[in-house]
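All protein chains but one are shown at their positions in the complex.
So, chain A:
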Amino acid sequence: MSLFSWLRPDGPKLTLEQQQRLEHLIAAPELSECSLREQRWVVLDLETTGLNLNKDVVLSIGAVVIEDGAIDFSQQFEQTLQREDHKLSPAVLIHGLGPSAIAAGSDPAEALLDFMEFVGDSPLLAFHAPFDQHMLGRALKDSLGYRLQHTFLDVADMAPLLCPRAHVSKAGLDQWIDYFNLQVGERHHASADALATAELALILFSRARQQQIHSPLNLQQRLNQWKRRKQAHSF
């Protein structure tokens, strides 16, 4: 027994079946040298109760898959999570998930298991990925005791890296959607935002190939360099 186990008296209680499913989840490999087209990607968007990394929780998960270089409409993930002590907050006006929707949602442990099975060993893409990575990581830890180790690439970083001449002010998802004239069904719905992010990603992959970036690993390296350079400049 861990020395600090008393700090977390209520570890996640899982059914036997859930335990088994948890054990069967595939570990995420490092990004590889395969081509961008060969890589399966999961593009993710979360709706949360707010923007506080420590207090707020995940309310819904929307995700689409990029496989064989295209968004595959037959593989989509869309689930709302049931939150018992969910308090209404003004964020509901953004994500549109009212109390009834939350109450009708799935058990978080089930939903998160479903989602991780959907992800498999694919790397994840999101706009402002660190936020989604953190929120999803915390949800997985709280509900399943699972440690998220999948690679996340941030589309918000990919966009300025690959389109250096685009002077997109504020650089939010909305601004990039406008910049590329993307037609988005319903913004601030996890699935619709995930689809918009995926469309953006497809454009960016095309730009990446034009700039001789051919593999996911290559892309990750270039992103890291770019971020280092940017940090260096800001000092």
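Convention: a contact is a pair of C-beta atoms (placed from the backbone, for glycine too) under 8 Å apart; a residue touches a chain by one contact, two chains touch by 3 or more; residues count from 1.
FYI, contacts and distances are computed from a predicted model.
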Can you pick, from "ABC transporter permease", "Cytochrome P450", "Cyclic nucleotide-binding protein" or "Copper oxidase", the UniProt name of the chain not shown?
"Cyclic nucleotide-binding protein"
In the whole complex, not just what's shown, which of A:54, A:149 or A:183 touches the removed chain?
A:183
Of A:22, A:44, A:58 or A:71, the residue that touches the missing chain is A:71
Just one of A:101, A:168 or A:217 touches the chain that is missing; which is it?
A:101
Touching residues of chain A against the unshown chain: what are they?
62, 64, 68-74, 76, 78, 80, 88, 92-93, 96-102, 104, 180-183, 185-186, 189, 191-192, 194-195, 198-199, 202-203, 205-207, 210
